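Everything below concerns the one structure shown next.
Here the complex is missing one protein chain, while the rest keep their positions.
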């Protein structure tokens, strides 16, 4: 019997991607979608692409109705709006996969410093960071999964082998990331105007982007000591995809073969990680629409640095695909159920 | 038991799209792929996107091996190369879905006038034009299906209701079509250089494109008399999608309601046609990656013309998706088997 | 001595393009710019591109100050806002080049039918339609020039030779136009969101776009009798450029040579029209940033239609470049003063 699924905040690109994936999922059934702004409108009027795939109407995001309609609720709401609704959903017996930032940081103080005061700090310990490669077992039994941010997914997966094996100076990490525009959401603003983006590559929120503490939390845990990193996001004139170029200083004696081995050891059996090694650097094109994180790397003997390049689809691996993967783990489905499709090209 | 499928000419975008669709098809299994140029290379080295989805190697396009490896052979070869191989495939017992232009025109003389001399005119009568909306029953039992061109699919589906119901002057049809760049194939040339395409919208092969006689053949058949049309293709700075704007002069007394009715009557039960009516004109974005043809129209009372807008994904509905649909019909599978995925957005 | 120039409504793309052109104009000096929304801000803070090129601040759009600061005022305001300010500017002695639609239609009734009631119909007779190829002499002495719309510029210039020489059936004209996104202005909306435009080619306002009566007015005047046309605008995923594909039915006996001759006769000496003839169809790329309209055509002997392809830069020839050209005529400068730069490529 199919698990019943609801999406709170289904009108944006992340919501669309969740609907797309759940529509063809073999063991899940979408029962309710909410959107305060689009309340009463049919999803397939709002997104003609979905005609014949979903005949639901947007509802008011009422926790009681969500919890009674669904076993799993995906909350795809802005941060701070999520924590207004998650505690009640849990109390009413639903399991929650939250795609906002609200439950990703374990330390309420850090959340407060980068976002705002946390309203439900008591849930932070219980929440499981939904990166399957690092927390697979805990996710299976979680009531509340904090789905990782798109940039952190790409950066943590790139750096984890190096940090966890102690191959690099843990304070030397620089993550230079580039994202397609869908990462900014579907809201209209000058910053996403076609004519401002087209031919207008730029960096933004340099040294102050809120995904920084999320990366530092996970990499510090792997390092076994607190570390800081530099993270610089950029906006690429394309719709989907993130590429992160991650730099770190190799410790003495560490060889290129050590680096290769660290990646193979950590990711050898992972269903959604594909290693290109030192030979094959990935492009965002090769993961579009899929849950893969593809990784390639180079070791620079002249500067003694390693450079890792990771690519994901920001809407799939960076949000909704990873959320579905987490659902699969929580429900005991095959980890790739509903995520079997090959990437799209071109 | 799954039908065995081979692809002759699998290295281009059309080949990729076939692989993508067959990989997740519930009742088909890919057994052989060919490419003269990439012979010996693994498909997933050539397209890293396909790692974990297909471990086949490109083979020499040998008809005997193709016919023994597969029940259905998709020939995704350049025109003229297809007819070098198709007769032998048929003789050896394979059923063929040809994605080239070689078997689309029933009249060898017309083929000769627009392409070159036809080498196997004796097969033209047997070949079935693979547009399910018009030839569904004949496709089911066909040995050889001529998969329609991308532009003709978009134009014929837009004009068919008007012509077949006799609502418009059959010599008044003008089809102004716009295609993404993947329609030009994957070969490198100045014409597909990013910097020439970007910000460089253009028309090409005006009044001389080879898809013209294909449209005229099918629309003439529907009209019950020979007609000519104007067809103008344009190149859009995007990867996928075709939008055709089709103009025709309404006969006296024909009303907008008549037009609505003609579309509903012809397409009411069609699984891959979605009607937006006079209210909702489609964009290429809403069909990406799917087999849909979405249609909208307007009636201009001032000029007494009807304007139909049709959109398809040129690689899916315009080539590989339609080919899979034809395979489904030929094999008695559900018509949408392997084609259930929702369109991609954005 | 340089003519003093002001721009009312300088914050949009059209305003930017005017500033860019006037900054290097040999005989004009920018003295005042206005914007209600950006009042008080420096132009080069708003557009960092303009640092070192203009140190003006946006002012309130006060007619008295505009008229005292400038000999020529460009009004780049939304339609209806222009007619609130133009009469006073004229009364105070300024000459006005209006880039809105407010003074393009000579018939207040037609304006009322497509826009709204006209507030200053008494000025319509005096206003000169600012298409130099048709109204050069009248522009020289005009007090008020109505700068043509972007689509009309591209369509009228394509059809004028055919209509004025009587080569085509005047009721057979279909103009299928495609525009870059800057034509929609700089305001934020879902329709110009990068992710909606990218890969999302579409038609809009089919059979109801307000530029239609403007084309009909000018083509009717050339035909010597009222005519109607079909005009369909489309949105192309690019920033700049319009390509119009214009279809018309040739009258009996008219030959391809007649068509060639009509274009040469009308445009032979024109500084801003370049003829590619039947051999060279233009792309939007070849006119970017320039005031050119490039034209190519084909005659289809099968259907007896002529197809003309015209390209312009919508911001230059379709708005600000043409406005500067009109200023040059009004002030007795060389017609191409400030417009000498070659198009940009790529």
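By written order: A, B and C. Residues from 1 in each chain.
Everything below uses one rule, namely that a residue touches a chain if its C-beta (ideal position, glycine included) is under 8 Å from a C-beta of that chain, and two chains touch if they have at least 3 such contacts.
The model shown is predicted, which means the values in this text are computed figures rather than measured ones.
*Asks:* Can you tell me which of C:11, C:182 or C:328 touches the chain that was removed from the display?
*Replies:* Missing-chain contact among the listed residues: C:182.
*Asks:* If I consider the whole complex, including the chain that's not displayed, which of A:105, A:127 or A:238 touches that chain?
*Replies:* Missing-chain contact among the listed residues: A:238.
*Asks:* Using the touch definition up top, pick the residue from A:5, A:43, A:285 or A:329 that touches the left-out chain.
*Replies:* Only one listed residue reaches the unshown chain, and that is A:285.
*Asks:* Out of A:198, A:290 or A:320, point to the residue that touches the absent chain in the complete complex.
*Replies:* A:198
*Asks:* Could you pull out which residues of chain A are in touch with the chain that's been left out?
*Replies:* Counting only chain A, the missing chain is touched by 171, 174, 176, 178, 180, 195-196, 198-204, 206-208, 228-230, 232, 234, 236-241, 243, 245, 247, 281-285, 288, 298-300, 302-303, 305, 307, 309, 346.
*Asks:* Contact with the hidden chain only, please: which chain B residues?
*Replies:* Contact residues on chain B toward the absent chain are 13, 180-182, 186, 188-190, 192-195, 197-199, 237-239.
*Asks:* On chain C, what residues meet the omitted chain?
*Replies:* Looking at chain C, the ones touching the missing chain are residues 13, 16, 19-20, 23-24, 47-54, 182, 239-240, 274, 276, 280, 282, 285-290, 294, 340-346.
Rule of thumb we're sticking to: only the chains that are shown with their structure count from here on.
*Asks:* Sort the chain pairs by how many C-beta pairs are in contact and tell me the top one.
*Replies:* Ranked by C-beta contact count, first place goes to B-C.
*Asks:* Rounded to the nearest 5 degrees, what is the angle of the rotation relating the C-alpha atoms of chain A to those of chain C?
*Replies:* In short, 180 degrees.
*Asks:* Between chain A and chain B, what's the gap in Å when you average each chain's C-alpha atoms?
*Replies:* 36
*Asks:* With chain centres taken as the means of their Cα atoms, state the distance from chain A to chain C in Å.
*Replies:* 46
*Asks:* Can you compute the centre-to-centre distance for chain B and chain C, using the mean CA position of each chain? Integer Å is fine.
*Replies:* Between these chains, centre-to-centre, one finds 39 Å.
*Asks:* Of all residues in chain C, which are in touch with two or more distinct other chains?
*Replies:* 180, 195, 198-199, 237-239
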